[in-house]
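Structure record follows, encoded as C-alpha cells.
All protein chains but one are shown at their positions in the complex.
In order of appearance the chains are A, B, C, D and E, and numbering begins at 1 in each one.
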Amino acid sequence: MSTVPLIQYEDASPEVRAVFDDIKRTRNVPDVNNFWKALANHPETLRRTWEALKEVMRPAALDPLTKEMIYIAVSVANNCDYCIHSHTAAARAKGMTDAQHQELLAVIGMAAQTNALANALKAPIDPQFLR
Amino acid sequence: MSTVPLIQYEDASPEVRAVFDDIKRTRNVPDVNNFWKALANHPETLRRTWEALKEVMRPAALDPLTKEMIYIAVSVANNCDYCIHSHTAAARAKGMTDAQHQELLAVIGMAAQTNALANALKAPIDPQFLR
Amino acid sequence: MSTVPLIQYEDASPEVRAVFDDIKRTRNVPDVNNFWKALANHPETLRRTWEALKEVMRPAALDPLTKEMIYIAVSVANNCDYCIHSHTAAARAKGMTDAQHQELLAVIGMAAQTNALANALKAPIDPQFLR
Amino acid sequence: MSTVPLIQYEDASPEVRAVFDDIKRTRNVPDVNNFWKALANHPETLRRTWEALKEVMRPAALDPLTKEMIYIAVSVANNCDYCIHSHTAAARAKGMTDAQHQELLAVIGMAAQTNALANALKAPIDPQFLR
Amino acid sequence: MSTVPLIQYEDASPEVRAVFDDIKRTRNVPDVNNFWKALANHPETLRRTWEALKEVMRPAALDPLTKEMIYIAVSVANNCDYCIHSHTAAARAKGMTDAQHQELLAVIGMAAQTNALANALKAPIDPQFLR
Partner (left out) sequence: MSTVPLIQYEDASPEVRAVFDDIKRTRNVPDVNNFWKALANHPETLRRTWEALKEVMRPAALDPLTKEMIYIAVSVANNCDYCIHSHTAAARAKGMTDAQHQELLAVIGMAAQTNALANALKAPIDPQFLR
C-alpha cells in the first residue's frame, strides 16, 4: 500500500496535468502509471524526475533497450519491486527477447556473487585497471 | 589489504595452475589479476567461479560489451570497488567509448534515484506490468 | 507472512509483559505493534531493542520529528517495508506535514542518485572535507 | 582512484564552466569539489545533477541542516565514502554541533538494526500504519 | 508475481527435467520449489546454479546447519523475501531450534547496527586486524 495518495488526472493541478500530458504523449499511453501518480504529491519532484528520465533514457551513445536492461540491473541490485516490474515491461516493449532477459538475469546473478566475493576478499586493485 | 594471501602462479597447486592457465589463455593476458589470486585459496571456488563467469559472459543473445556494462551497473549498486575498476577496464577493452561510459553512469544514477523514490512511495504495481 | 509467531499480551511471559507495558505506557497506545510481538519470541532482544530505541529516540540535541525523518531515510535506503510504514506513521503523529514528507522523499531520492554517481566515479575525497 | 579524469576549470568547456561558476557563486567557494570535476566528463549530467541538487536542498518545509543530516543518513546506509565526508562537512558548515552529529549517528545505527530485524521477522504491517 | 513463467515438470525439456530429478532425489522431495521452476526458463542457469549450490552447501569444514544460518544472514542483509523464507525452512529441517533462530536474528541485527556505525565513523582499521 502506497505511503501517499495516488493523484488521478482529474484531481490534478494544471502543473501536474502538464507533466502527465507530456508523459502520455511521449510514451503514447492513455494514462500515466502509479509511480507518477504517487510522485504527483510533490509537483516539483514529479516534473524534475520526469524531465531527468526523458533526458537520460533517450537514444544516444547507448540504445534505449540497453538502457532499460541497465535500469533493470540496478533495480534488481536495489531490490525495487515496482521498478523491476515496470522496467521489465518497458524493456519488453522495446524488443527485449526472452533469451536476452534470461542472459541479463544470469549476468546480474553472477555479478552479485563476484561482488560479494571481491568485497570479502579485498584483493588490491590491479594497477592496470586504474586509468 | 586483502583478507587472505594472494596465491602466485609459482606457488600454486596443479589444480589452481590449470585454472590460471585457462584464464590467461582465454583472455590472452600474461598473468591473472588479484581477484583470482585471492580466490585461489579455495581451488574449488576458484574453478567454479571461473567456469561460471566464462559461461555467463560469452557472447550469445547479448553481446560482450552490453554484458560488461550490466556488470558495472550491478557493481556500482553493490558498491564493489574492485569490480567497478576491473569491469570498467574490461568494458573499455571491449570497445566502450567515453560517451557510452558516461551514459551508463547517468542511467545508473537515475535508476538509483527512482528506485529509492519507488521504494519510499510503494505505489501498487500497475496491472499492465504483470505478465 | 512473519517468520516467527506473533506473541500476544495474554500469552506472554511476565518478562515480555513488562516490556509491552512499558511500550504501551510510554507511547500511550492500547497495544504494541506487530514488530514487538514478533521480537517477543526472544525476550532478551525485545527488552534490549526497546530500551535502546527509547534512549536513542528521546528528545535531546535533535528533536523527535527530525529523528523520525532520519529513521525513515535509513529505512528507505535499506528498503524495509515495515519500518517505512511504521516510522512514517510515527513521524506524522509527531507533526510531520505533507510538505515536509515530500521534501524528505526528494532529499532521499537525490542522495541515492549522487551516492550511486560518487560510488561509480570514485573521485578522491577533497582534503577540506577531512577533519 | 577515480574511474574518470577530473576536469579542471581551465580545461573545461564553456558549458561546464557555466555550471562550475554557478556552484562557486551559490556556495561562495573558490573552486568546485572533486565530485563535480568528475561529473564534468558528461556536461549534461553535471548540469542536471547540479540543478536538481540546488532545487532539492534549498530551504523550504525543511531547513538546510535537517536536509544535510538526512543526506548523511542515506549516504551511510548506501556506504558512500565520498558523500559521507562531503555532506558531513556541509552539515558542519550549516551549524551541526558535535552533539547533533552524535545523535544522528545513533539514530542511523538504531535504524539499521531494526531494519534488519524487521526484514528478518516479516511481521505484517499493522493496519493503523496504512493511510 | 513472478517476472517469468514457472516451468512445471510436465512442460519441461529433458535438460530441465534432469536437473529437477536431481534436485528431487538429492533433497528427497516430491517436487522442486518455485525458485527452480522460475530459473528453468534458462536451462543453463538452472543447471549451473543447482550444481554450484550442491557443491557449496555439502558438509565439509562447516556443517550444513551452520551454512544455512549463514545463508539466512546474507539473505536478510540483502532483504530477499523468498530466500529468507526458503532458507529458514531449510535450516529448521536441518535441526535449527527456536533458540538458535532467535540468536541468529539477534546477531544479524547487532551486525547491521555496528556495520552502519563503522561505515559512518570510518575509524582506520587497526593494524592487528590485518594479516
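Here is the rule we go by: contacts are C-beta pairs under 8 Å (C-beta built on N, C-alpha and C of every residue); 3 or more make two chains touch, one makes a residue touch a chain.
None of these values were measured; they are calculated from a predicted model.
Put simply, the missing chain touches A, B, C, D, E once the whole complex is considered.
Considering the whole complex, the residue from A:4, A:56 or A:108 that touches the absent chain is A:108. Seen from chain A, the chain kept out of the figure touches residues 72, 76-77, 79, 81, 84-85, 105, 108-117, 119-122.
Listed for chain D, the residues touching the missing chain in the whole complex are 79, 84-85, 88, 98, 101-103, 105-106, 109, 116. By the touch rule set out above, chain B reaches the unshown chain at residues 1, 3-4, 41-42, 44-45, 49, 74, 78-80.
Keep in mind that, in the parts below, only the chains that are shown with their structure count from here on.
Shared contact partners of chain B and chain D comprise A, C, E. One copy, chain A, sits rotated relative to the other, chain E; on C-alpha atoms the angle is 120 degrees to the nearest 5.
Chain centres here are Cα means. That of chain C falls 27 Å from that of chain E.
One finds 21 Å separating the Cα centroids of chain A and chain D. Shown for chain E are the residues in touch with two or more other chains, namely 1, 3-4, 44, 79, 84, 105, 109, 116.
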